[in-house]
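Structure provided below as structure tokens; questions to follow.
The other protein chains are all here in position, but one chain of the complex has been omitted.
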Amino acid sequence: MSFLSKVEKVLSARELLYTLLLVAVIAPILSPIGLPIGISSRTRDVYNYIENNLKPGCHVYVEVYYEVAARGELEPALMALTKQFFDKGCKIVYGSLISTGPIVFSLMLAGAPDIFAGKEYGKDYVFLGYISGGESAAASLAKSIKGTVKVDNYGNPLETLPLMKEVDSATDFDLVVIVSSGTDTFNYYVRQWYTPYHTPLLFAALSVIAPSIEPFVGAKQAIGMIVGQRGAAEYELLVGRKGLGIASMDAQSISHLLIIVFIVLGNVVYWGMRVTSRGGGRK
Amino acid sequence: MNISFEVIKASPQAKNKLLALAIIVILLVTVIVVGALLKVKLFNPKVPVSSFVILATLLIVGYLFMIQAMEGVTFPVRKISAFDAIEEGVARSVEMGRPVHVTIGYGTISSSMAPQYVAGLGVLAHVARLAGKYGAKLIATLGVPEAIASVEELVRDGYYSAGRPELYNPTYNVRYFTDQQFAYASAVQATIVRENVGANIVVGPFYAESLIFMEAGNMTGAFQIAGTARETQIPFFVITADYAFIGEEIFAAGALASGDRVVLASIRGQDLGKLITIALVVLGIILLGLGLKLSDWLNWVWTVG
Amino acid sequence: MVVRRVLPQFIVSLVIILMLIFYFFYINDDVAKTFSADDKALSDWAVIISSFALIVGGVDIFRFHLTQLRRGGLKQAPFSVVTLIAELTMVVFGAYGLALSYLNPALGITITTQPQFRWLYTYVYAPSDSAMYSILVFYIASASYRAFRVRNPMALLLLIVAIIVMLGNTSLGALIWPGFLPLRDWIMTIPNTAAFRPITIGAGLGVIILGLRMLVWREVSWMGRRE
Partner (left out) sequence: MISWEVLGAWLGAALVVWIYSFVYRDNVFYKFAEHLFVGVAAGYSISLALDSLNRVAIKPLSTNPAVSWHYVIAIILGLLMFMKYSKKYYWLARYGVGVNIAVGTALALRTTPMANIVRQITATILPLWTPDPVTTLNNWLLVLITLGGLTYFLFTIFPKKPEAGKPSLPYYVYRVLYTIGIYGMMVGFGALFANTIMTRVGFLISIYLQYLQPNAWASITAALLAAIAIIAGIVMGRSRK
């Protein structure tokens, strides 16, 4: 057996490629390498807007609308934004129009103890929990949060929380962030928060639904958007916290590289064998 | 060009059919004209009228082609190599003593994917007949609950009509694996590998599972023929299968499989549709140069009344 | 013959024509309202019929594994037991949830919120489903290795496009040449859109012509046996 056909045999054994692929995806998540990422102007615009327009003591409302399956793409953006808000001295009210909100929020809390360190629940941030009712709930929240929900996710009456004394309706917030895996949620907030109250909106969306909400950004109904894992990775870089976004981009880069290397090697071996066998090979 | 609309010396049956068709056309035109004159809100205001016109035209012209074929008019048909490969695949499997695997997808048939399931059933019927002819062991897997009975009968028919009823064993030949996408996919990939299939024929509406079936077939070195009209999965079939039906070819394959000249003639309707499309695009571009917008006419909804 | 073949095909043509009329025609507000109500009724019929078909399918799976239990031997029988028990358990808890929704509506429990049913769904169905979906990452890698072999000019084109898109999708590509990302975006918006447009049009035409064959009783494979 010639050297080339031995190489071919090793390469086409599926087991090798599969094992390398598993390592290429999981290893960067366990310890992010931080391969350089170019930052797109779209993501930088969002970062600059928050840096320039939010003052210490400002208030932000964050809609947490995704399922566990979309965690990989949206949680990094949520964490990076939270870090930036806390660094700017802002206070955050989280709410969720989807029933999986409380689960993904608790996972986010557990995954980012460094961000929430030194922040006090009730004073610096509040989580309202799941609010049922879809678009009508969004409209009602914009009018009055305390008129819509009586207790937060953990059963504390809202009147007892200091932060909730400072804010109640859409006009009390300097920015509203919608982190969502569905298209409708963005429509709700544009219709019920932006159109009547002109509260600035910021979107964080899955890359597959980004094209369908692009028009809102184009029409200046939202100040910008962070798209998918890549946008999240760029944002993590901007706020200076190496998280899942950067790790995922590392995993993507290395696994793609691995596949490209295999394709190239496969072709080199194929052509090598074809040239050496001089027409005696496959048609 | 080899289109001819002449139906000289039409037989009495053909004349009756043409008359019926003419009555339908006249009726439709009358309804539309009278509706316009009386200012009736005839058409759904959400749907452009052009889509109805295109649908009606294609149905009528397609039927004309079928009548032509009934009268014995013949025409050349381009080879679809994936279709010819089916027989080769079945024959090869028999030589190697390995079974043939066919699957048509999962889901409920009362969705807009119905035509693709029907095309898959047509190919399955063809494979079943070939399995009877060559004495191949056939394993048909599916995830379409409504089609279980049909598939059982098609396989049975394939063996019985070839005089090999002993080969028919419903629990072996036909396997339904739930209508849940990945439960179906997990069972199909296991079937392909465990039964060591020699030919893997995958035709129907497929979603993410397309590549799972192709790779499972590759593990056993099966001869693979695949086709779907779902755009996002076509690349996986074209790139990994030995032969692939691209898009509408699965519907043509169903027609070829029927072995019926009249059914085959209907696919000329598809061709005419493509020629109409090309003509409309070229015309639209020319009109655009003259400052007229054909798109607006095509998007026109019934605003009379 | 009539009740076996002609009547079913007649029903098919009738339902298709009715549903097309319901959709395309309007006439006036009252007629349109009737149309949409009738249309809804027909879709509900389809839901009801496919629900029964699903139950028949479930029975078929049960029967299949009962047969395997008897004939499959030690290599298959234990696994068939797993399927049988799993299916039965799921149905029992589902039916229990349904019964509760009638017997004790105050609990607010239905099929999908019955606790044991939910447990099975969350810890067996959901992980298996996700695992089968993500198994594609392995398959797409090995398929790429095999498929992107430059055997002819067309394959070379395929390979070049694929590598540009892969490099454009990762941060790595931008390091090699910043043009990969815009080039990838251009490929995805222009040639990719153009390539799938004729396929979309053709598939639509194919659907219409298949519909024609259904309408004129020339598409019979769905009825199974030829009598």
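Every chain is named by a letter (A, B and C) in the order it is written, and numbering of its residues begins at 1.
Everything below uses one rule, namely that a contact is a pair of C-beta atoms (placed from the backbone, for glycine too) under 8 Å apart; a residue touches a chain by one contact, two chains touch by 3 or more.
Everything numeric in this text was worked out from a predicted model, so none of it was measured.
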Missing chain: touched chains present in the view: A, B, C
Which of C:V31, C:L103 or C:V137 contacts the chain that the document leaves out: C:V137
Residue of C:V91, C:V150 or C:A174 in touch with the missing chain, whole complex considered: C:V91
Sole contact to the chain not displayed, among C:A106, C:M154 or C:I176: C:M154
Hidden partner chain, residues of chain C it touches: 3-5, 7-9, 11-16, 18-20, 23-24, 41-58, 61-62, 79-80, 82-91, 93-95, 97-98, 101, 110-112, 117, 119-141, 144, 147, 154, 157-163, 165-166, 169-170, 187-188, 190-205, 207-208, 210-211, 214, 222-225
Interface residues of chain B (partner: the chain not displayed): 1-3, 47-48, 50-52, 54-55, 75-78, 80, 108-115, 117-118, 146-150, 152-153, 177-180, 182-184, 186-187, 189-190, 193-194, 232, 234-236, 238-239, 246-249, 252, 267-268, 270-275, 277-278, 280-282, 284-285, 288-289, 294-295, 298-299
Absent chain, residues of chain A that touch it: 14-15, 18, 25-26, 29, 68-73, 208, 229, 244, 248, 251-252, 255-256, 259
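Quick note on the criterion: only the chains that are shown with their structure count from here on.
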Shared chain contacts [chain B and chain C, defined touch]: none
Chain centroid nearest the full-protein CA centroid: C
Chain B and chain C: spacing of chain centres that average the CA atoms, whole Å: 17
Centroid spacing, where centroids are CA-atom means, of chain A and chain C in whole angstrom: 29
Euclidean distance of C-alpha centroids - chain A vs chain B, Å: 41
Residues of chain A whose C-beta touches two or more other chains: 14
Multi-chain contact sites of chain B, meaning residues that touch two or more partners: none
Sites on chain C touched by chain A in the complex: 130, 137-138, 141-142, 144-146, 148-150, 159, 162-163, 166-167, 169-172, 174-175, 178, 181
Residues of chain B defined as touching chain C within the complex: 40-45, 47, 52, 55, 58-59, 62-63, 66, 108-110, 115, 118-119, 121-122, 124-125, 145-154, 156-157, 161, 171, 175-183, 185-186, 208, 211-212, 214-215, 218, 229, 231, 234, 236, 239-240, 246-248, 250-252, 254-255, 258, 260, 262-263, 266-267, 269-270, 273-274, 277, 302
Chain B partner contacts - residues on chain C that touch it in the complex: 20, 23-28, 32, 43, 46-47, 49-50, 53-54, 56-58, 60-61, 63-64, 67-68, 128-129, 132-133, 135-136, 139-140, 142-143, 146-148, 158, 196, 199-203, 205-216, 218-219, 221-226
